[in-house]
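Sharing a structure with you now.
Complex shown without one protein chain; remaining protein chains in place.
In order of appearance the chains are A, B and C, and numbering begins at 1 in each one.
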Amino acid sequence: MTVLNKVESETAAPETATAARHSPLEHRAAELERRSTSGARGVRLHEEPFLSQINLRTPPGGVESSAVSDSLGLPLPTVNRVSGDEHHAVLWLGPDESLIVAPDGRAEHLLRTVRDAQRGGSGSAVDVSANRTTLRLSGPAAREVLEKLCSLDLHPRSFGPGDCAQTLLGRVIVVLWQLDREPGYRIMVRCSFADYLVDLLLDAMAEFLDG
Amino acid sequence: MLLVRCPWCGDRDEAEFRYGGQADVDYPADPHQLDDAAWGEYLFVRANPLGSFNERWVHTAGCRRWFSLVRDTATNEMSPDIPRRRESR
Amino acid sequence: MVADGNTPAPPERLWRNPEPKRNYDVVIVGAGGHGLATAYYLARNHGITDIAVVERGWLAGGNMARNTTIIRSNYLLDASAALYDHALRLWEELPEELEYEFHFSQRGVLNLAHTEQEVRDARRRAFANELNGVDAEWLTPDEIAEVCPILDTSPNLRYPVLGATYQRRAGIAKHDLVAWGLARKCDEMGVDFIQNREVTGFLTDEDRVVGVRTDKGDIGAGRVGLAAAGRTTLLTDTLGLRLPLQSHPLQAMATEILEPVHPCVVMSNHVHVYTSQAHKGELVLGAGIDTHNGYAQRGSVHVVENQLAAAVELFPVFARAHLLRTWAGTVDVTPDASPIIGPTPYENLFVNCGWGTGGFKATPGAGWVFAHTIATGAPHPLNEPYGMERFTTGALIDEHGAAAVAH
């Protein structure tokens, strides 16, 4: 068990406040459901709101990074890779930058843990949980949908489960993370772009709508 | 669409980058020691060669790191940067 | 131009193809529009006709062959308005003076504003134009729709057109014909055009330039005027003279020939495209520079895609016009996006460069003041502000910064 999934009730936001939260794509949930398709050329899109996210900066290879990694119970990822699993993960964002992802409600605790580990050294840890929301795009046609918007080589020979990249979908910068072979992807996007990105993705998915 | 090699993320399309012009134009150690002409040159004058050019790019849509590479301005052939000459201060 | 009868009229001579002499009073490097206009006004205004215009390729084959031919003078800053409007007034005289039809068409240029800030900037420019004696009008979307019915002025656009400045005297001209008309008159007055000869450096006597080196031998010169656009620094570098210029690809494109649909010129800075329909009928479109330096005369295709997206967004009727050809030039851009015209630290060496994306419109004006500068050794009042000292003093002519209007 890593610190990422250790439950500590006191760190979760108060009940009342949790209810007051609204994710950027909440109002489109039904639409996303409707526009998702199954079958051999199916593709599904939905939001995974409120993931805990910490932006981590740490000098590569230094004592700080091993301290942070120890505190998280996960190795820091190598280039373009994700360390951990879909629930608890650290994503490579740059040579000294990673994104820690954990379930809802973990941010404060994580922040404290990481900052403790960083104390005395160089680096930073910033809560960015509300900065981006997460879309999940999956189904046999998911890659084909992304290929309409993204210039990365997403062919299984080049990009697979556990790979991640910051890149452009259309004109929007995202963190793209492949979860599994189906293929399923997470697309993490800054909240103000979420509506537009969904428009873009739904448009790209139109070709795969039944009929 | 040029193919730019980010030293961190690997090969990416030019559209993910911003161009930063000539590499290795150091900020003067003490700008106030420079006369107006020398300061003006720092501000505005950059090399503009035909052929090999040591230039900077920043991976804006990716890792946001600055890096430099050598590109032939006539053919767009690229190769990695020669090591940066200036010591880190 | 093209013969369309059975018995073609005998061709009018445009230029001889002489062997160069060993010496000239003036050597001009570059037979682009500016080199040609400079030679023309040196002869016409200053009586200097012992001139060689040395060109590395074919006459007017640089940016002169590649530009989207927009001519306007509605610039914000006094120095720019004065220079460009001088040029526009010369354009108005030139067809008659050159006795050569080059399809100068004052069909009006619309500069669109898509945000409130662009509206402020555009109106500021129009107010300044008025006081500078440059014709300018501010049009509302409804008025724009009357001038250019094919433009989408509906409020539903992602960036609706909120208004536009309109300069009626502005327009386009057929670039190649302009060059040939100028060359013809120059040739008549005795100017030698030396094509396929590249200037590779200078002959100097201490701090004095006394001629040019070329790939096929030296040519002596009393004075040398550089009008080499994108390749200027390659020459000034040989003297250790560092100019604040960066050479970039700038792309443009044309469609097939179409019945007239587009009555004017439209420029949009915000979505970044400019369009007109050339005399022959093709739509001509252009946009911003490729951001990287380059001499390849080709650019990246995403730049083309962005500008065509903008074009189709503004002009839905363009959707099924076909992209026939794309091309690029090499433009020399200064930090303040204004040209450098004037003497250099080298005696008898003068530069005219840095016109970037907007020097076609200035062709006669640039030639006029550069000829004056070369002939007299000192700038004409119109190009006084355009010396290279401004990068030392900070007295930039920052049309870009001040009004964010592309040239």
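Following the convention adopted for this analysis, contacts are C-beta pairs under 8 Å (C-beta built on N, C-alpha and C of every residue); 3 or more make two chains touch, one makes a residue touch a chain.
Here, contacts and distances are computed from a predicted model.
Visitor: Would you mind picking the UniProt name of the chain not drawn here, from "Multiple resistance and pH homeostasis protein G", "Segregation and condensation protein A", "Sarcosine oxidase subunit alpha" or "Acyl-CoA dehydrogenase"?
Guide: "Sarcosine oxidase subunit alpha"
Visitor: If you put the missing chain back into the full complex, which of the shown chains would it touch?
Guide: A, B, C
Visitor: Touching residues of subunit A against the unshown chain: what are they?
Guide: 13-17, 20-24, 27, 49-50, 55, 57, 96, 122-124, 126-132, 147-153, 155, 157-158, 170-172, 190-193, 195-197, 199-200, 203-204, 206-207
Visitor: Given the full complex, what residues of subunit B touch the hidden partner chain?
Guide: Considering the whole complex, subunit B reaches the absent chain at 1-3, 13, 18, 20, 26-27, 31-32, 34, 36, 39-40, 42-43, 56, 58, 60, 64-66, 75-76, 88-89.
Visitor: What subunit C residues would touch the chain not displayed?
Guide: These residues touch the chain not displayed: 1-8, 10-17, 57-59, 61, 65, 78, 81-82, 114-117, 120-128, 130-134, 150, 157-159, 176, 180, 187, 195, 255-259, 261, 271, 280-281, 296, 298, 300-301, 304-306, 308-309, 311-313, 316-327, 390, 392-396, 398, 400-404.
Criterion: only the chains that are shown with their structure count from here on.
Visitor: Viewed as a graph of touching chains, is the assembly arranged as a line, ring, star, complete set, or other?
Guide: Shape = line; chains linked end to end, path left open.
Visitor: Between subunit A and subunit C, tell me the centre distance in angstrom, where each centre is the average of that chain's C-alpha atoms.
Guide: 49
Visitor: Averaging only over C-alpha atoms, locate the centres of subunit B and subunit C and give their separation in whole Å.
Guide: Each chain's C-alpha centroid was found; their separation is 29 Å.
Visitor: In angstrom, rounded to a whole number, how far apart do the mean CA points of subunit A and subunit B lie?
Guide: From the centre of subunit A to the centre of subunit B is 32 Å.
Visitor: Quick check: what residues of subunit C touch more than one other chain, meaning two or more?
Guide: Subunit C, residues with two or more chain partners: not present.
Visitor: Name the residues of subunit A that each touch 2 or more other chains.
Guide: none
Visitor: Can you check the complex and tell me which residues of subunit C touch subunit B?
Guide: Touch residues, subunit C against subunit B: 231, 233-234, 237, 242-247, 291-296, 300-302, 334-335, 391-394.
Visitor: Where on subunit A does subunit B make contact in their complex?
Guide: 79-80, 93-95, 97, 151-152, 165-168, 173
Visitor: Using the touch definition up top, name the residues of subunit B that touch subunit A in the complex.
Guide: Listed in rising order, the residues of subunit B that touch subunit A are 8-10, 12-13, 15-16, 60-65.
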